[in-house]
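Structure first, then comments.
Here the complex is missing one protein chain, while the rest keep their positions.
Then we have subunit A:
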Amino acid sequence: MPVIKVNNRDVHIQELNKGAAETVLLIHGMFSNLSVYYFNIAPVLAEHFHVVMYDLKSHGMSERTLQGYDLHSMTDDLYALMEVLNLGQVHLAGYSFGGLIALKMAVRFPEKLRKLVLIEAPDPNDAQTRGIIDEYSREFLEHYVANFTDTTKVKMGKRQMDRNHRMYEYLFYQTSIKSDMIRESGFFNNPGIAKLEKDTLLVYGSDSNCLEAGKQLHQKISRSDLVPLAGDHNIPIQEPVMVAELVAGFFKN
């Protein structure tokens, strides 16, 4: 379990195929952790690339932190991680909130990126995205698990539910995540997005509520392709191999 110090905080990382010439860095979503990539997606990418996964602050096995969940701070964290790992330029992929971090990274530090993949990155101005942040409660979690994770087939037991509940409670009530996210509602209007010159792959579920966000980004980013796959917001969990092969092919060519 490699835990490294980045800006004096513990960050849990996992790496595969360290000797490869090019690196793919993977960013998970909010309330998730690097395991979304670890089992299926990362091993496929590792056939061609050095793969780095990390747990965002207060997620997975990384250290809890009260503040700094806005995209500026999250990309500061990622930049610092890349410095510690001595990574010059990487292929960057992010899922959901991790997609927003990846996009912000491309806008702020284009010199650190080769190509960009955004999987199901939501529009932070979308009412449904904000609603999740506004209305957290234990009931919300139970409802969320019952209704939104059913397509992933993973059922939580009591210990898992308690563990997740504790993490959600911490993030919602003790950290600045809510106010930080609300401040990001205008992010899609950031002029840097329209100026982006990186080859960008937008992967969205054809039944996802976020597909509209994908279309918006496709219009704004000139060198982008939008690929809708059969599925919803949970597409990396529903179709990991398809997503992995699509992403690997895009990074290779």
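The criterion applied here is as follows: contacts are C-beta pairs under 8 Å (C-beta built on N, C-alpha and C of every residue); 3 or more make two chains touch, one makes a residue touch a chain; residues count from 1.
Throughout what follows, contacts and distances are computed from a predicted model.
One chain of the complex is hidden; its UniProt record names it "Acyl carrier protein", one of "Pyruvate dehydrogenase E1 component alpha subunit", "Acyl carrier protein", "Phosphonate ABC transporter, permease protein PhnE" or "Anti-anti-sigma factor". Looking at A:Val44, A:Ala93, A:Ala121 or A:Ile221, the residue that reaches the missing chain in the full complex is A:Val44. Listed residues A:Val6, A:Leu34 or A:Leu71: the one in touch with the omitted chain is A:Leu34.
Across A:Gln67, A:Gln160, A:Asn189 or A:Ser206, the residue that sits in touch with the chain not pictured is A:Gln160.
For subunit A, the residues in touch with the chain missing from this view are 1, 14, 16, 33-36, 38-40, 42-44, 55, 60-61, 152-160, 163-164, 237-238, 240.
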